[in-house]
Each structure stands twice: as C-alpha cells, then as structure tokens.
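Of the protein chains in this complex, all but one are displayed in their positions.
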Amino acid sequence: MSKIKFMNFTAEAIAEFLQGEIVGNPTIEINNISKIEEGKAGTLAFLANPKYNHYLYETEASIVLINKDFHLEKETKATLIKVENAYESFASLLELYQQSRSGEAETGISEKSTIAPSATVGENLFLSDFSIIGHNCKIGNNVRIYSNVSIGNNVSIGDNTIIQSGVNIYYDSVIGKNCMLHSGSVIGAEGFGFAPQKSGEYKKVPQIGNVILEDFVEIGANACVDRATIGSTILRRAVKIDNLVQIAHNVEIGESTVIAALSGVSGSSKLGKYCMIGGQVGVIGHITVADKTICAAQSGIGKTVKKSGEILQGSPAISLKNFQKSSVYFRNFPQLVQRLSDLEKEIADLSK
Amino acid sequence: MSKIKFMNFTAEAIAEFLQGEIVGNPTIEINNISKIEEGKAGTLAFLANPKYNHYLYETEASIVLINKDFHLEKETKATLIKVENAYESFASLLELYQQSRSGEAETGISEKSTIAPSATVGENLFLSDFSIIGHNCKIGNNVRIYSNVSIGNNVSIGDNTIIQSGVNIYYDSVIGKNCMLHSGSVIGAEGFGFAPQKSGEYKKVPQIGNVILEDFVEIGANACVDRATIGSTILRRAVKIDNLVQIAHNVEIGESTVIAALSGVSGSSKLGKYCMIGGQVGVIGHITVADKTICAAQSGIGKTVKKSGEILQGSPAISLKNFQKSSVYFRNFPQLVQRLSDLEKEIADLSK
Partner (left out) sequence: MSKIKFMNFTAEAIAEFLQGEIVGNPTIEINNISKIEEGKAGTLAFLANPKYNHYLYETEASIVLINKDFHLEKETKATLIKVENAYESFASLLELYQQSRSGEAETGISEKSTIAPSATVGENLFLSDFSIIGHNCKIGNNVRIYSNVSIGNNVSIGDNTIIQSGVNIYYDSVIGKNCMLHSGSVIGAEGFGFAPQKSGEYKKVPQIGNVILEDFVEIGANACVDRATIGSTILRRAVKIDNLVQIAHNVEIGESTVIAALSGVSGSSKLGKYCMIGGQVGVIGHITVADKTICAAQSGIGKTVKKSGEILQGSPAISLKNFQKSSVYFRNFPQLVQRLSDLEKEIADLSK
C-alpha cells in the first residue's frame, strides 16, 4: 500500500554507482525495491543473510545485490550485481533515495510557531507549526524542527539535526550535530532524585545539571534522557537509543553504543564504547560497563563489568554461555529432582 | 470525586434494554454505578467473577446484574437482573452511557489547527486546536482529532477513527476505520536499523516502508509502532496494544491479538491471531508465533512457536506448567543442594 517509488534505473547504472559487477542483463530496469522472499518483476532485492540463500533461485526480483564472495549453486532468473557488501550497498541505495526525497521536503519557518527574540537560528532552518524555541537558544544550520516541539531556554542544537514532531527538550540541553530525535522523546527531564527523610517521606533533590548529546546521536520515539543532578548526563558520539528507553541522571554512554527498546540505565552508571544492549535490559545504578559488552534481551546488569567484549545474559546477568547451560537445566528441573530422589531411595536401600 | 452521573433509571427500564429478568423490585431507581464490593444505595453493580460472589449478599447497591445461571444461596437486599452474561450487559450499559455523553462532545474544525491544502477531509470532522494535517492526507468521515496532534504527509485515516491529543503519526501511515490512538502514541517512526561497519561504527539503514493499522485497532498511550524498512509493519483487524508497547519495523500482528503494557516485539517477527501477550513480554526478532499463543507477563519468546494455543512463561519462555514447576524448585534450590550434599556424605561413608 506504500506508494513510494524509485524512478527507472538499469542494472548498468546501479552497478556503476555501487562499483559492482553484473551477472546477467545489464539493460534490465527496476523502479522499486522488495524483500528477496517477496520479490516481483521490476524490483531490486538484496541477499545478505545466509538463511535466505534459497530465495535467490526462486525470487521474481529483476535485480539482486549479492556479496562478491557468494558461491552460486545454480542459475538464477534475476540479474545479479556482485558487490563487496550487499547489505551496505543496499543501504547506500536507500540513502540515495531518501536524499532525493528530502529535496521535496518543506522548508521555511512557520508563523504559527514561536521563536524567542533572544534565540539565534542558523541558515536554512525548517520550523513547522506549533513549536516553541525558548530564550537564548542557539540553533545551527540546516536544522529541521517538526510540529508540536517544545524547546526550553538555553538549549543549543547543532547543524543538520532533525527534531521530529512532539519532542520535548528541557532547558540547558546541548544537542550535537547530525542528531535525530524521534517523536515524543524527552530530553532533560528531572532525574528521579528523592532524599529519604527521617519521617519516611521523600524530599525532592533539585536536578540542576543538564543533558549533552554529542554528534550523530539518535534517540528513539518516546525515549527519555534525564538531566544530571549536577554536571551532565552524556551520550557520546553516534550513540543510538531505541524507542521507550530510559537513561537516568548522570549516566554516561560511550560512543557508538546501541541500546534496544524498553531498556533502562540507572543513575550515574557509565557504559563503554561499542556496547550492544538488547531490549528490556536493566543496568543498575553507579556501575561501569566495559567497552564492547554485549547484553542479551531482558538481562539485568547488576554489577560492574570490567572485561571488554563479554557477552551476558540473565537477571542477574552472567556469561551468555553459562546462562544458556543453566537455562536448559532449569527447564529440566523436575527430571533432575527426580534423579536426586531416586538416588536417595537407592542409598536408603543400600544402607539397610 | 468523579461527578459523572447517570440520569435516574428503573430496574424495569434497564431489564427491558438488556432483555433480562427482574428478581425483586421493578420500580427501584439508580442514577449511578458502583463496584459490587463498594455498592451504595441508588447504584447499579454487576457480578461476574465467582471470587466476588459473597458480596452479592452484603452489597448496598440497589440493582445487581447477574448471570442467568447463577445459583442464589440466600436472599439479597438488592434487586437482581438476570442476563445471559452479566459482564457483557454491564459493558453495554456503559457504552450506552458513553454514547449519550459523546453527544455533548465538541464538533467542528478549529481555526487554530492546520490542514494542508492538498489534504482531503470527510464529513463531520472534529479537529481541536494546535494540530496539523500534512500534505496529501486523506481523512475519512466522523474522524475525531484532538489537540496537539501531528499528522505527516500522505497519511490516510479511515472513518470513525479517534486520534487523542498529542499523537504523532509519521508520513505514509495508513490508519483504518474505527481505530483509537491514545495520547502520546507514535506511529511510523523509523525502525532501529543500523548496519555495523568494519570501523565498528553503525551506519543508519534508511527506513522507507510504512505502518498499516487495519480497522478496529487500538493503540495505547505512549506506545510506538515503527515503520518498515521496506514494505509495511502491519497490525491486523482489532489488534489491541496497551500503553508503552514497542512494535518494531516489519512486524506483523494477526487479528484480535492483544498485547499488554511495556511489551516489545522485535523486528520482522510475525504474531498470529487471537494471541494474548502479557505485560513486559519480549519477542525476539525474525520469528513466528502461532495463533492463540498465550504468554505470561515478563516472558521472553526466544524462538518460533509452531503449535497453536500454547501457554508460555519464563525468559526464555517454556510451557507455563513446566515453568511453574521449575520455579518451585528454584525457590527450594538451597534445600535441594543440601540433599545433594547429604547424599555425597552418605556415599562417602558407604564407600569407606
């Protein structure tokens, strides 16, 4: 039902753009893309996951991008373009397409929005309706701000950053260049800081720090990054946060770390670089997680991870291998207890 | 403190509407409703859950709806109305009440909102303030759009659909008839697609597909449904998604499946029809879950579920029965290990 379409392109033109090699008909044309398992004539598909190899020989797609080193087992109907990395090449094509599309994008500053007089904005700002830019904000060049966005006072936003509709950014936040904030995300809300009183009640601890998102950070829809109590909550360069993720006050996340949906990082914890955190993972507060840590979905990281590159699973998280072994035993617990009971009987018999 | 009130209705009038049978006083009147355990004179309650049976003989409610086949153990003070299904009848009464109330609802198109000139809207549109309808949108008849709603370009919305305040709908989304989107929900944000590069960095994969919500779909507050990378993320007829749920790119969910709060379905997975997914459940990517699968809260579905109607629990999820047995053993782990140690001693003694 999506009516998005490429213009017509020949295999030859695509191969040239991707610096790939054609196997088949160089003049065949495509005007859309498809998944290899749903390929139709006139579309381009790609093959990267070996699980899908068999589709290559069945697909109706006119052109398929494959890895250079892919070993063909039989003839294909499709024209092939061999490239270094089929997935990357495919992504490049999509990007080219999106770029051509963004040329059609709206521009200009809506009169239905508010820019505080003390705010400064760069060249080529796009500002849609019903958005507000607070006092002393500094907005860079080529920034795109969609509708119903609230930007508090003293916020700075770097060049080329895109703020989707319905985003809320609290005062003093610092957003880098080339960032993407998806709809409903909240940057800089007050962290959950309450000091227990003798009375048993809680007294709110003022949260006077801020949030810093470095360049190329992406924040998913309805995700939250809380401001620091003091200092800054920092997401380093190219950190990617999925939808509905919670980043608490004073957290620091190392560059290029990715965190999947519904995960939470508690206050003051520091995650390393290039970590991959699955969905619904929890990280306890005040710990450090080493670079390149990989953490399976639904895990709970309950203590500092010192060694780089560990793969963890479980709540509390242990090594993935151990967790998976222990999980099998957990599943077979009734049989194991039966074996124990049998032994008890046998010994009772032997001891008679 | 809720001041919502029915007008006065007699038991007779209610019984007639519900086609029920009165046991007690047909002229007794009610002007409000209550829970059976908190029933007060002048209110109507219902009894459906056997756990609450004893309240029937104590309640101060003037009228109680009960199932036709309910066996009375003693006299009740309340007038009873016997119906086929007390819960359904009660729901019908509430619906009638809400309908009468929605008659008071606001109508018309606010001049404080924006409708792109290229958009088309059906009859009887209600559009509140500070909302935006993008280029080439197609809005059906009797659609209600509350305040601060952002609707991107090329979105279509079917008849009778209600979009609550603060909803964000990205471009190209297709919303069916009779849908309800609750506040803060985000439809069509870009999926979490990043291709790992040799450098260890991630390159964003453009997400050029869309979201399709079929008729009678309900999306909870602050829930997210991501657009597909290619093709469509699809929620079939009458799918119900609770608050704060994450549906990733290219997921497909079968009709009448319900998913409770804080659950997430990862990319490209397909859930069957009539599934019931509890809260905080995670479904891994690229798997298929059979029709009528029931999944207990906090479970993690880590592999394809082939057999229809299975009941699952745990992370990773196994059959609910097995999980519950193994959980009991987990809780008694210290005693089990003690039994093992005792045996080791006994055998050591025997072997001497």
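Think of it as A and B in the order they're written, each chain with its own count starting at 1.
As a convention for this text, contacts are C-beta pairs under 8 Å (C-beta built on N, C-alpha and C of every residue); 3 or more make two chains touch, one makes a residue touch a chain.
None of the values given here were measured: they were computed from a predicted structure.
Asker: Of the residues A:K40, A:K303 or A:K325, I need the one that contacts the missing chain.
Answerer: For the chain that is not drawn, the touching residue is A:K325.
Asker: Identify the residue among B:T10, B:N53, B:N243 or B:N322 that touches the chain left out of the display.
Answerer: Spelled out, the listed residue whose C-beta touches the missing chain is B:N243.
Asker: Looking at the full complex, which residue from A:T114, A:N141, A:T288 or A:S308 touches the chain that isn't shown here?
Answerer: A:T114
Asker: Which residue numbers on chain A touch the omitted chain?
Answerer: Residues 114, 130-132, 148-150, 152, 154, 166, 168, 170, 172, 174, 184, 186, 189-190, 192, 194-195, 197, 200-206, 208-210, 212, 222, 224, 226, 230-232, 244, 246, 248, 262, 264, 266, 280, 282, 284, 298, 300, 315-316, 318, 322, 325-326, 329-330, 336, 339-340, 343, 346-347, 350 of chain A touch the chain absent from view.
Asker: Spell out the interface residues on chain B facing the chain that's missing from view.
Answerer: Touch with the absent chain occurs at residues 1-4, 33-35, 38, 87-88, 91, 94-95, 97-98, 112, 128-130, 146-148, 164-166, 180, 182-184, 218, 220-222, 238, 240, 242-244, 256, 258, 260-262, 274, 279-280, 297-298, 315, 327, 330-331, 333-334, 336-337, 340, 343-344, 347, 350-351.
As a convention for this text, only the chains that are shown with their structure count from here on.
Asker: List the centre-to-centre spacing of chain A and chain B in whole Å, with centres computed as mean CA coordinates.
Answerer: Each chain's C-alpha centroid was found; their separation is 26 Å.
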